[in-house]
Each structure stands twice: as C-alpha cells, then as structure tokens.
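Left out: one protein chain. Kept in place: all the others.
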Amino acid sequence: MIGLLLRRLLQAAFVCWSIGTLTFILLRLLPGDMEFRIAAGRYGHDNVDLAAAEAVRAELGLDQPVWQLYLNWLLDLMRFNLGDSLVSGLPVVHEMLHLLEHTLMLAGAATVVSLLIAIPVGLYAALKANGWFDRLSLMVSAFLRAQPIFMIGLALILLFSLELRMLPVAGFDGPRYLVLPAISLALAMAAVSSRVVRHSASEVFRSAFFTFSRIKGLTFRQAFLRHGLRNCSLPVVVFLGIQLASVIEGVVMIESLFSWPGLGHGLAHAIFSRDVPMIQGAAIALGLIFVGLNLIVDLTCYAIDPRSREAA
Amino acid sequence: MKLQVFLGAFALAVGLIACTPNQNPDVLTLGGPFEFTSQDPARDGYVYTRLQIAESLLEVNDNGELLPGLAQTWDMSPNGLTWRFSLRENVRFHDGTPLTAEAVVNALNMALRKPGVIQSAAIESVNVEDALTVAVHLRAPYRRLGAVMAHYSTAILSPASYREDANVAWMQGTGPYKLVGFDPPHRIQATRFEEYWGKQATIPNVVYLTGHRAESRALQVMAGQTDIIYTLDPASLNLLRRQDNVRVYSDTIPRTIQIKVNASHPFMAERNTRLAMSLSLDRQGLSEKIIRVPGGEANQLVPPSLAEWHINDLPPIKQDIVRARGLLAEEGWLPGADGILERDGKRFQVSLITYADRPELYVVATAIQAQLRAIGIDVDVSIVNSSGIASGHHDGSLELALVARNYGNIADPLGLLIADYGNHGNGDWGGMGWHNDELPAVLEQLKSERDPVLYREKAQRAAHILAEEIPVIPVLFYTQQTAVSSRVQGFSFDPYERNYRLSEMSFAQP
Amino acid sequence: MTALLQLENLSIVAGDSVLVEPISLTLAKGQRLTILGETGAGKSLLIQAIMGLLPPPLRRQGTVRIVGQDIDTLSRKDQQRLWGHHISMLPQEPWYSLDPLMRSQQQVAEVYECVQQERPDQANVKAQRDLVGVGLGEAGHRLPGQLSGGMAQRLAFCAATAGGAEIVLADEPTKGLDISRRDYIAALLRQKGEDGAVLTITHDVEVARQIGGTIMVMRNGRLVEQGNAESLLGAPSAGYTQELINAAPESWPSVRRHQPNVSRATVLEAQGLEKTRGGKTLFKELDLVINQGEIVGITGDSGCGKSSLGDILLGLLPADKGRVVRAPGVAPYKYLKLYQDPLAAFASAASLKQLFDDVIRLHGLDARKVPPLLEQLRLSPALLDRAVHEVSGGELQRLAIARALLLEPVFLFADEPVSRLDPITAREVALLLTQVATEHNCAVLLVSHDPYLVEKTCDRTLALGAPE
Partner (left out) sequence: MRRVKQLNGSQQIGAAILACLVGFAFLEWLLNGTDPAVQNLGNLFAAPSLAEPLGTDQFGRSMLARMGAALRLSLLLSLVCVLTSATIGVALGVLAGWREGWIDRIVSFVLNMVLALPGLVLILLFAGLAPGSLLMLYLGISLVLWVEYFRVVRAITRASVASSPMQASRMLGFGSFYCFKRHVWPALLTPVLTLAAFGAAASILALAALGFVAVGLRPPTAELGLMMVELFPYYSEAPWVLAQPVFAVFLLIIALNLLAGKTK
C-alpha cells in the first residue's frame, strides 16, 4: 500500500520534471519571436508593434540565456511555483486551479455517466449474450467508435440544442452547460467500456467458479452479487485505467468544441499564444490528473482484490 | 429490470432539463470570440467599454465625431500644448466614490505607465486643475488627443481599482453596468448599476461568454442560448438568415481586409507585379460567395465611413486576368510547364500568412490562393498567431500577409497610418520594404494641421499615394456580422466597436 | 430404500453421432458408484448431463430422476433449485471452481447462509467446523490461490456439500494430486457415500478401489463391465479392465537392473547444491553423480523441488550454492530435457517435419536415422506430416523422445514425462523411454510424484523430503 503510493508519487515527480523539460525544449523551438506573441496576447492584436514587444522582453527577462531560464524554472518548480502567465500576468497555479476545477467537473461527470450507461448495457448484453440486445449494443458501440469524438458532440448539439432547444451549445454558465459535453464524452467512453463490461461479465458467467457457486446452491442473484460483481469489476477497473489516456484526449477535443474553460482548452490556447508557463502548467496538470486517476484505479483494484493486499 | 429503471431515470432527467428554457427573461447573454485575461483597460479594456462597465472621457458617434463622455466639455489651448477636460457632475464609480479630477488624473497616469495608443501623444503631464477639471500638457501639439481620450485603454476607473503595480485588482467603472463576475478567459457577469449618471439600463443582467469556435457561436444564437453573437463566420450567415428567431445585422465598420506585401522581395518589388496581383482578385466573387455580403469590394484601403480619407471617385478594381498576365509578362514573368510563372529560372512561389482570430480571413486566404494560382503565382498559405505579422515584418521573413486592419481604432486613422507608413512608407501592419518619403511627410504635417479643409486635402493626397503605389493591396471592406435573437429590441451596432449599447436594449414581451 | 439418482437409458448425442451410449443406473442412499475409464470415454459428459450443464450442441436422451423427480418435467429454474439442496458436484479443477477473490472459509459459510438460511455468525461457526473436519482449520483465511491442489479440492468438497445435498457427483476429483492427498479425497468421498450417494468419475484404479461400492468401466462412451469394486478389480472379466489395472505403476514390470555398472563414465556431477524458494530451503548440501546410461529417479511431493533440481543440473536455473560439472568434451546439446507437457517442447507455429528437419540441418545429421528411431518408439512416420496440435499427447511425448535421441544425448532430464497422459499410454511411454534410452546408452533423470513409477523404472532413486 505504502509502496503503491510511493511509486505513484515518484511517477508524479517524474511527470513534472519530464513534462517541464520537454515543453521547455519544444517551446524554445517554436517559430516566431516569443515577445511578439506575448504582446499580442496582452495588448490586443492591433497593438502589436516593436515597442510593445520590447517592453515585454525587458519586463520578463526573455533575453537571458536559455540555460538560465531553464534553471530558474526548475528551482521554481521545486518550490511549487509555476511562475506567472506570460500573457495575463496572473500566477499560473491560480489559473490552473480555475481550469482544473472545470476539467475535473467535466471528466468526473463524463465518467459517472459513462459508467451509468456502460454497466447496465454491458451486463444486460452479457446476460443475453448473442441476443438481439447484445448485437444492437455491439453495433451502436462500433458506430460510435468509428467517429471522431467531435462528431458525436456536433450531432448532440444538432439534436438537443438546435432541434429541441433544450440545452445550450457551448460555454459555461451553470450546470446545464455541463450536460452535452459530459454526455458526448461519456458516449465515446461507454462505446468502449460497455463492451469491456459485457466481455468480462460473460467471461465470469461462463467461468467454472460461477457455475460452481450455483451448484453449491446459490441463486443467480446471490451468485452474481457475491462472486460475479467483484470478479468482473476487476478487469473493468483495470480497463478504465487504460481508458484514462483517451479520456484526457477526449477532454481536449470536447473542451475545444464546447468552449469549455478547462485545462485542455487552456493548453491549446496557451500553445497558440506561446505562453510557456501556462503550457507547462496545463501539461503538468493534465499529466498529474493522469497519475492521480491511475492512483485511484490502483486503490480501487487494491480494495477489490484481496490478492494484492496479501502480496503487499 | 435495472435497465428499465436506468432508462426511466435518464428520460426523467432529460425531461427536467427540457422544461428549463434556454432563455432567461432577466439576463442578456452575449457571445463573441474575444478571450480576456485581465481587468486592465490597457490590456482588455475594449471588453469593458463594450459591456458599458467602464467609460472614457470622450465618446465617438457613428460618423467618427467626438461626443462628451465623462468629460462634459473640452478645449485645446491656442498653442495646442494644453488640453482641458471639464468633468460631468454627480458621477459615481461603482464603489460609490464620486468621479473627481484626482481620480481621472490617477487613471490616466496608470494608463501612461503601460504601452498603448496613449503613448502616441507626447504627454508631459496630467494635472488636477480644480475639483472637476483635468489638464493634459503635451510636449508637442497633437490634434487627435481627443480620439485618444475616447480609446478604451484610457477608460477611467476609481483609484481603488488599481493595485500598487498599476494593474487592476477589481474594476470600479462608471458605466450603466457593474462588474459582478469575472472568470477569465470565458465569462463576465454584470448587473445594472442603479446610480448611473445617465439613462438607466433596461435589462437587469448581462453575461458575456467567450466562444472561440466560429461555428459554435453561430449555433449558440440559433439554439436560443445566446441573445447576441458578435463576429460571425461567413459560412454560417445563410444558415442564420433562414432562422425565424434570429436577425442578422451586417454593419460596415472601418476595417479593411488587405494584403500586406513585402516590396523588398525580389519578385514583388515592381509596381506592375503588385498591380497584377491586385487585378487577379475576383473581389465581387469574394464578397458575394465567400464573405456572403455583396458590395464589400475594396478599391482602396480606407473605407467610406472615414470620409476625409476615402477617395469617392476612385473606380472599382475589376478582375482582369489577361491584363494581369500582360503586366507580369512585361516584368519578365512567363508561365512554366506547370503554369507557374518563371523568371531567370526562379518560380514565382511565395508564402502568405494570416491568422485565425478573425474567422473570415482564413476562408478569404484560401480563395485568394486559388485566384493567384490562376495567374501563375504559387502561394503557400499558413495560419499563424496575429503576432506573427509584426514579427515577420521585423525579421523580414514575411512575404505576403492577409490582414484585417481597423482604421477606426481611435476615431481617426491618422495615428494608425503613421504607425503603418510613417517609417519611409513602412510599418508593422502597413508597407514593407517599400520606399516613399512623400507619404510620411504628408502624415507628419497632418499631425498638427488644424484647418479642416487643408486637413481633408492632405488626407486625400495620402490616400491617392496609397492607391497609386499599392504597397498594400486592398481586398474587401470588412463587414461586421452580428446575429441577434428576435427577443432583443433596440439593437444597434457601434461601427467603432467601442460600445455594445446594451443599456438601450430591451426584451420583447413574450 | 428410495433411489436418490436414477438414470434410464441415458445417452448423449451430438447431431447424428452418439457420444455416450445408453446407460441405466440407480443410486440409493448409502451407495457409491465409480465410473472408471480413460479420457474421451464420455464420463464427464455423463455428469454434465445429470446436472443439466451440457454445452449447447450436445443433447441428452433418456430419463434422469433426481430424488424421484424426472428433471424433464421441471423447468430450468426448478432444476437449478435442486443444486446444492439435493445434488452437488465436485469439480475437476478445484482452483478454477473457487472464487479467486474470496477467502476459503467464506466460500463455505456463504452456502450455510444462502442455502440453509443460517445467520452469518452461525454459518461461520459451521464452516469453521467443516474446514477443521477436512484438516483445513488453519487455512480459513487464505485465498484459493494460496492453497495447494489437495487443499483446494478439500475446500471445494466442503463447499459443495455444505448445502446438504444427498447426492455428490465427483468428476476426476484426484487429478494431479500426490498420492497421500489423493487417498484423503478418496476417503472423504467414501465417507460421504455412507450417508448419501456418491457418483465418482476417475481414471485411477486405486481411487476406485478405495472408494469401493460399485464400479462401472467405460470405454469410448460404452459400458464395458460393471460390478462390485472388490470382485471386479480382483478378477476382471474384460481385457480392457485388466489393461487399466495393469496400467497402474504398481503393476508395472520392474525394469530395474541389479546394480549400476561402476566402471561407467560419469556424465554429470553435482556438488553441494542448495536451493531456496519462497523462504523455504528445498535442498542443501546435495551431491549427485550420474553415470553413463543409468536411470536415476527422483520422487517427492509436489513443491519439494524435484523439477528445480533437474533444471539446476541442466543449467536452466541457477543454484544458490554448489556446482554442477559436466563430462569434459561432450557437446552442450547432448544434455536435454523432456517436459511434463509434450506441447511445451515444440514451437507451435511449424509442422513436426519442419522441426525435425531444422534439427537435422543444424547438426548435419543423417535423415535416414529418423524412420528406424520412430519405429523403435512405435510411431508411424506419417505423423511427421501433421502439425503439433494434430497428434495425441502420448504420440507427441514419444516424438519429443525421438527428437532428443536423434542428437545421441548422454543425459536426459525427464520432468514428470507421463503424468499428463492416460494410464495405459503412460505405461507404454514410460517403459519405452527407459528401454530406448538404455539402448542408446543415455542417462536419464526421471522425476515423478509417483514413487511406484520411479521404483519400477529406475536404477536408483533419490527421495526429496518436504522443504524446510
């Protein structure tokens, strides 16, 4: 248990360092002069000129040697100081917290909705394996998986916002704005996870131990609750861990489509305005979410599977 | 069993959401592409003047004439070195403190500490003359100081708004709406300021939401989620025009889509080549089919709304491929095997950069690329950040750039034209590698010209030089496209984009 | 005396082919019935048919009555209601039949809770009592993965019978168990048969003998003979039954030669070997000399380090202490290994002919040596044209021996070479191995859990004790 936490903690530190270094190197190589980009972000597109750029350069010390900037940044990182945004002048940590809140809200809601869809659909399909419902859910899942995630979002916008006028199209101003992005992301996730649930549940239903528990005299319900649920949730949770990477990718697309003020949107925007501290902050935050979610998966597996506890 | 329960719950949830209408009767929702990161007028001030949270000393009417704002009257000393602004009485900031000369001096001094248009005037000092009079002392006469005082970056905030470092902690303006919610970069909330000095706003609450994708902005207004969407993309116009509950307003604003040309580039140094490029453009097609607003063809840089600077009798530039090819042939450019022009073994291959902040630029660039290809010029289009224009100008890497230039930025384009052509005909957003000494001289004289007739004459001369020499190729006069929900009444558009005039709007009774 | 289980003309068919020919039997309280036969005799299908668990293309014909009820008159749900309450089954692979995530005692206790409607604490007490009864008193908190095969089978026995079922069906309950553990399970079944009814399926004559009661001998889905255990095993009337009895290692002819020839050269010598695994010392200060052509047996219970010792001698596994010396001047490929599972010796993607050709080409051997070798091992040369999966286990093990002998090895480590094979085949292969190896003057280290097998086939035996 301690080892588990320690390993993830080490990974988190590694993520911070490697992402920081990587983004730093990559962004040093970005085309265009940095001070012009920053000036454009600060003073409006029509006010970019040499004077504004000079002011920015002097203020931020961008003419220091590269290694010095990198060293400073590493020192700051160790003190948990991600610096100030080059564009807004606000502390990156502050902005990250704001974006993080929205991203977690979206990712959390999407995960919950996707489980609400995937678990009943997958279980029902496994129960009636190869029946009409199983085939239908397979077809829907294959159909959804064959779309870029933004097409799912656009289709939902067309239906719920434009035709039915039930939900807002984009932006964030209250819980109603969460519905469509969360459902889009959830559908894309459930398309895959419902099949995983179906697969692992039917595996369990066909397993020798499930049959044996029935032969012992347990009813189907008892056998399912006592033996089926825990055993089939283990591969599902492990899969969720693998799916996390695609969730984060989906977040970038969905946030962009729905103008959702989260980390993915922030990252894309920061890359565009070449805001090095923001890019590092956003990428590190996304990386840390990734590590954190993996930790949750680890802990869940740990809770479900007594074998791992024995091993520890 | 489980499944049915779940489906039932889902249907119920959807049903509940469906019962909530997309429109709230007390809130006016606005959408636009502009992201904001701070409350500092020098940075994102336009957002706050548009939402009528902050106000400046002077205002501008649709014809570009200055009107009283927070200053009721103003005058200039005979030598042009001192300007006096007398402030309106009984004006209160949102924090309850009264508007005084001291507060205004403080605000202007804060603006002076940052880059911006205010730096174009050689201001020596700003002083308190008496409780309601402010004096601005200049080192050199500057005729257009009034326009500067109407710019968003000189908006007046209460002294409590500023932190030590001149940044703004929380904006306390004087407008009919006051800031209540600030979530950069996507949401601003404002409510009616009950102690406003002028006419009270009708709609109690305003929300501005950033939507950085043009296509989703168009959908927002169709879905009834947003009442007004500023800066639409051309592609969505036909769709929006067909909606019953949406009206589309097309307003010409003093912004021009133009091609910045690197005249020091060996291919484009000759006027004939630039003229040929200009003649290759199907401006009518661009206007009708691409921008989808007929009549936007530009034959010169400054649009008609800035009458002093616009040449009324200049004929339109018609597409003339044959003549364009002829001009290019005169310069030694002959088509090669694949139709691309060649001279001295070099292919006519150039890059064109543009930026994504204005949705139509990208589409127009794509069309221009094909039209230049038709006369044998191979253009490689790339999208950059708008800052790439200025940096490309300075490092000399820029070849062609498609830009939208706002000539109404400060009510008179003089300052802008000096910035664009003041340096021997060159500037970040204007000429590049072009050499002309007459134009900068004319512009310099205009700075201190006080006779309106002479001013007009010289302005016209400047416009003629630009039309004749074509350092920059005019393409289209920009049209601001705004989609407005049918429940909004009293909508009008400020061609200078300073003020969204929200306080004059109201909702139709359902 | 009422019949608990009654089969009338029960047969199992798949489409047009009959897999198990009609069979009738009656099992009353206090009766034990054992069906004896080799793999493929259709024994397991019989049990699945009785439980109603036949996989779809297979169908049952004839009547099954459980506690007097014809199961054809019952709905599927009502059929399943008999499970645990009246009829239960001991699985073939206990590890797979136990929930890997649930502790041992709970797997028994939940039966008391769910089937007998006991309170949890009471159920726990009873489960604990049951576990103590089968010698698992200390193992209640363990997970199935931490149990040995014998323990898992005993746990499965407790779980299967906790519901109070009178009828217990056992499908090869002793497969892969050491002899002492095998006998324990047999005793449990015998005991259960005294107050209920037990139907056991096995290929092990010894198990059948220990359970007692009635024995039915089956071959290829057909009943060969039946009768009382003692009389049938004592004096079988069918040749097949006799063959089965002879196939038990106890009945094998002894091929042990009187004394190893002391003048023979040493092929392998181990000095002071020590190996520790999982905190337990398997063996230490072990010295071993293997001479040319002799057959050395190693026995011991599972987990005692028999196979590890063989792997250390071959250099496949490092020893913690000590060293292994091979005879000088002998090519390394002359020290080879035979695997418990013959499939483990062959690359599955190529044909057998290809694999044999590879060896011949690599060492520049004479391909004409192959047919006589195959003949010696009673294999048809046509087998080589097949893929690895298309030949039987016994044939494949003999092919593995043939391939090894092609290289004229001096030392062969045979790791349980016949334990996965049916008894009659096992006997044939084991005897052939020792015979042919001797002819080729190859030393063999034979590892087996069955002391009889080693005793009958080896020149000398090394018994490994339980790990410390």
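Worth pointing out:
Going in written order, the chains are labelled A, B and C, and every chain counts its residues from 1.
FYI, contacts are C-beta pairs under 8 Å (C-beta built on N, C-alpha and C of every residue); 3 or more make two chains touch, one makes a residue touch a chain.
The model shown is predicted, which means the values in this text are computed figures rather than measured ones.
The chain we do not see here touches A, B, C in the full complex. If you put the hidden chain back, the residue from C:316, C:367 or C:463 that touches it is C:316.
Interface note: of B:218, B:350 or B:375, the residue touching the hidden chain in the full complex is B:218.
Among C:194, C:230, C:287 or C:358, the one in contact with the hidden chain is C:358. From the options B:171, B:384 or B:476, the residue with contact to the unseen chain in the full assembly is B:384. Check B:269, B:329 or B:367 against the missing chain and you find that the one touching it is B:367.
Mapped onto chain A, the footprint of the missing chain covers residues 11, 14-15, 18-19, 22-23, 26, 29-31, 142-143, 145-151, 154, 158, 192, 195-196, 199, 244-246, 248-249, 252-253, 256-257, 267-268, 271-272, 279, 283, 286-287, 290-291. Along chain B, the points of touch with the absent chain fall at residues 214-215, 218, 233, 235-236, 238-239, 242, 282, 285-286, 289-290, 356, 362-363, 365-367, 369-371, 373, 380-384. Contact residues of chain C toward the unshown chain are 314, 316, 331-333, 335-337, 339, 341, 344-350, 355, 358-359, 362-363, 403, 407.
Heads up, the rule we're going with is that only the chains that are shown with their structure count from here on.
Of the two chain pairs shown, A-C and A-B, the one joined by more C-beta contacts is A-B. Centroids built from CA atoms put chain C at 86 Å from chain B.
Work out the mean CA point of chain A and of chain C, and you get 50 Å between them. Separation between the centroids of chain A and chain B, computed from CA atoms only, is 37 Å. Of all residues in chain B, none touches two or more other chains. For chain A, the set of residues touching two or more other chains is empty.
Listing the residues of chain A that touch chain C in their complex gives 207-209, 211-219, 222, 226-227, 230-231, 234, 304-307, 310.
On the side of chain C, the complex with chain A involves touching residues 51, 53, 80, 83-85, 88-89, 91, 93, 96-103, 110-111, 114-115, 143, 145-146, 156, 159-160, 162-163, 165. Those residues of chain B that touch chain A in the shared complex are 2-3, 6, 10, 14, 17-18, 20, 22, 29, 31, 35, 37-38, 42-44, 46, 115-117, 119, 167, 183-187, 207, 209-213, 216-217, 219-220, 222-226, 355, 357, 384-391, 394-395, 405-406, 409, 419, 427-429.
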